[in-house]
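Heads up, the thing below is written out as structure tokens.
Of the protein chains in this complex, all but one are displayed in their positions.
So that you can tell them apart, the chains are marked A, B and C in the order they are listed, and the count of residues begins at 1 in each.
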Amino acid sequence: MIAESMYQELILEHYKHPQGRGLREPYDAEVHHVNPTCGDEITMRVKLGDGGKVEDVSYDGQGCSISQAAASVLHELASGSTVEETLGVVEEFTRLMQGRGQVEPDEDVLGDAVAFAGVAKFPARVKCALLAWMAYKDALVRSTT
Amino acid sequence: MIAESMYQELILEHYKHPQGRGLREPYDAEVHHVNPTCGDEITMRVKLGDGGKVEDVSYDGQGCSISQAAASVLHELASGSTVEETLGVVEEFTRLMQGRGQVEPDEDVLGDAVAFAGVAKFPARVKCALLAWMAYKDALVRSTT
Amino acid sequence: MTAQVSGGVTALDVDRIRNDFPVLSRELPGGRPLVYLDSGNSSQKPVQVVETMREHLSMHYSNVGRAMHVLGAESTEAYENARDKVAAFVGAPSRDEIVFTKNASEALNLVAYAFGNPAGSDERFRMGPGDEIVISEMEHHSNIVPWQLLAQRTGATLRWFPVTDDGRLDLSGIGDLVNERTKIVSIAHQSNVLGTVNPVADVLARVRDVGALLMLDASQAVPHHPADFAALGVDFVAFTGHKMLGPSGIGVLWGRRELLDAMPPFLGGGEMIEAVWMDRSTYAPVPHKFEAGTPPIVEAIGLGAAVDYLNAVDMRAVEAHERALTAYALDALREIPGLRVIGPTTLESRGGTVSFTLEGIHPHDVGQILDDSFGVAVRVGHHCARPLHLRFGIPATTRASFYLYNTTGEIDALVRGLHYVQKVFA
Partner (left out) sequence: MTAQVSGGVTALDVDRIRNDFPVLSRELPGGRPLVYLDSGNSSQKPVQVVETMREHLSMHYSNVGRAMHVLGAESTEAYENARDKVAAFVGAPSRDEIVFTKNASEALNLVAYAFGNPAGSDERFRMGPGDEIVISEMEHHSNIVPWQLLAQRTGATLRWFPVTDDGRLDLSGIGDLVNERTKIVSIAHQSNVLGTVNPVADVLARVRDVGALLMLDASQAVPHHPADFAALGVDFVAFTGHKMLGPSGIGVLWGRRELLDAMPPFLGGGEMIEAVWMDRSTYAPVPHKFEAGTPPIVEAIGLGAAVDYLNAVDMRAVEAHERALTAYALDALREIPGLRVIGPTTLESRGGTVSFTLEGIHPHDVGQILDDSFGVAVRVGHHCARPLHLRFGIPATTRASFYLYNTTGEIDALVRGLHYVQKVFA
């Protein structure tokens, strides 16, 4: 498999062994997002704690490995972090995905999520990678208002 | 001036010294044709005699040298000829003009009108060359019905 | 491959053909060879087409029709010759019935916009509440959305043929579906997902009974089979240059002259007029009436070169070659566990497009691993035919589509790739 491959080991790992999958109680907000072009789906719950802490991100869904692995990576990055920190990551991830392969990813901010860099060249796949992340952003808004 | 030039001496001669120009009496039919794209105009009268003879073709008009010379050449070819003969010439001339430069003209049929062959490559000019000839055909129809 | 195939057609020489397509010998990043099985999406272009365009753009280019100088004459001649070539290629009764558009989608929209226009006067193109438009469940979005938009504009009703489980047009309800309220029926000649070739004559008979019009979306048919529009007997046909070795930016609408004459203009502008005043205009005869503005000049010329190329190969040989590849592929795919072909599994009335699902693996993943690991380019997703996928209860399929330059070796590569995909996701 070539270097710039979309299918980094890490993505496959997360797809085959998703972290934190399953919907859990308690939660502050639940959202359901669908990608109408390819049918990928995700249900996501967010539980916030004191001091802007993200206590839990739980989810369930179906779709291609990219969309499902993205949810798993998100779970890892967000759980235990703060709302503010994760919003920064979401922003950087969105910038990377919408950069059409021309944006240099900031690895310090993205962590494992940098494995998705190869996706950015395929507009049709960008939505797969973003599905869970957009759902998360949406769920945050609903939790805090 | 190059060989395949549109401006054969003959066309210029006819333009500068139009044959049979001017509207004359008597006539069987008069028509007025306009080329809306370039504003060329022609008024044409036809007088038929016995045995399908064309006794006179008289005309007046304005426009570019091609449209005016075409009327003059037509006058020469048609006057004294028969309706049937001239319709054959009109048909061959139309075929040549609409052939986009790919039709070999039949010189025996066309006579002097073969000088217009170069026009066929310029769709925008084909209408100039055909104006008088279409008017003539129209006038014939009206004379005989 | 230079054997005789049936009917006196010489089989095409695929090695020689491949030499005309430099990209097919390209090495992809990582040293993978390219295995291009996505011609149903868009075909590659032979050097003959590319060089014709380059030469014209470099040395003979100018605007057409309106120009009266050497370059204008050369461009006009080349552009109009392309129209002659296309007309002859599809057996159009008249060259003036060939309207150049930017793609098949524009051609379909052009006809849809002819209906229900208050400025039009022909009864056949009047449309309002109570009138019906009929399409099918296997259509490409480009043969669905224009009719949805038309129905919205006019209040007419959109109806459709269902599709059977084995991917055929379900004609069982045609008597009710196509009736005296039907104004137009528009269906694919060949499905871009199933490969199904639809029974035009059967549909046409009913359409004529009720006095409606029949349009074919032949985007997937004209590139792959000999065409004879005059014999087909339908009213309109749309197809597109980029799927038949031509460049992007050029499509074709063919229509019966008498209908094209009766239709109101669609796009207004230069070249489509006869005379213009500030408050009104008269229009040029077809085909120019429907070609507003500077047309895709070099693109039409490129399409003409593509048609020359296909003629030289012989469309009967192209058809036979693809048929052989399809037989080979259907056989080979049958061996893969968990693979389900969506569409006809026999060669009867079907072309060289094979779509399938692999149990437990999303087509997006199939396609991307095939590309990543083996350079096998297939298309994955709903192929602009989402309703058809909904009909089969699946979000997406993987599609391999063949053309004159493909080989059985490439199908072997696909099969190897699919086995590998199953290993990765095991």
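One rule holds for everything that comes next: a residue touches a chain if its C-beta (ideal position, glycine included) is under 8 Å from a C-beta of that chain, and two chains touch if they have at least 3 such contacts.
A quick note: this is a predicted structure, and the numbers were derived from the prediction, not measured.
Novice: Could you tell me which of the visible chains the hidden chain touches?
Specialist: Counting the whole assembly, the omitted chain is in touch with A, B, C.
Novice: Going by the contact rule already stated, which one of C:250, C:263, C:317 or C:414 would touch the omitted chain in the full complex?
Specialist: In the full complex, the listed residue that touches the missing chain is C:250.
Novice: Of the residues listed, C:17, C:34 or C:92, which one is in contact with the missing chain?
Specialist: Selected residue, touching the omitted chain: C:34.
Novice: For subunit C, enumerate the residues touching the unshown chain of the complex.
Specialist: Interface with the chain not displayed, on the subunit C side: 22-23, 26, 28-29, 34, 36, 38, 41-42, 44-45, 47, 49-50, 53-54, 57-63, 66-72, 102-106, 108-109, 112, 117-119, 137, 140-149, 152-153, 158, 160, 240, 242, 247-251, 265, 267-273, 275-281, 292-299, 364, 367-368, 370-371, 375-381, 383-384, 386-387, 390.
Novice: What residues on subunit A make contact with the chain left out of this view?
Specialist: Residue positions of subunit A that touch the missing chain: 36-37, 100-102, 121-125.
Novice: What residues on subunit B make contact with the chain left out of this view?
Specialist: So the residues of subunit B touching the missing chain come out as 1-7, 12, 16, 37-40, 63-66, 122, 124-125, 128.
We take it that only the chains that are shown with their structure count from here on.
Novice: Give, as an integer number of Å, the spacing between the C-alpha centres of subunit C and subunit B.
Specialist: Taking the average C-alpha coordinate of subunit B and of subunit C, the gap between them is 45 Å.
Novice: If a residue has to touch 2 or more other chains to count, which residues of subunit C qualify?
Specialist: Residues of subunit C touching two or more partner chains: there are none.
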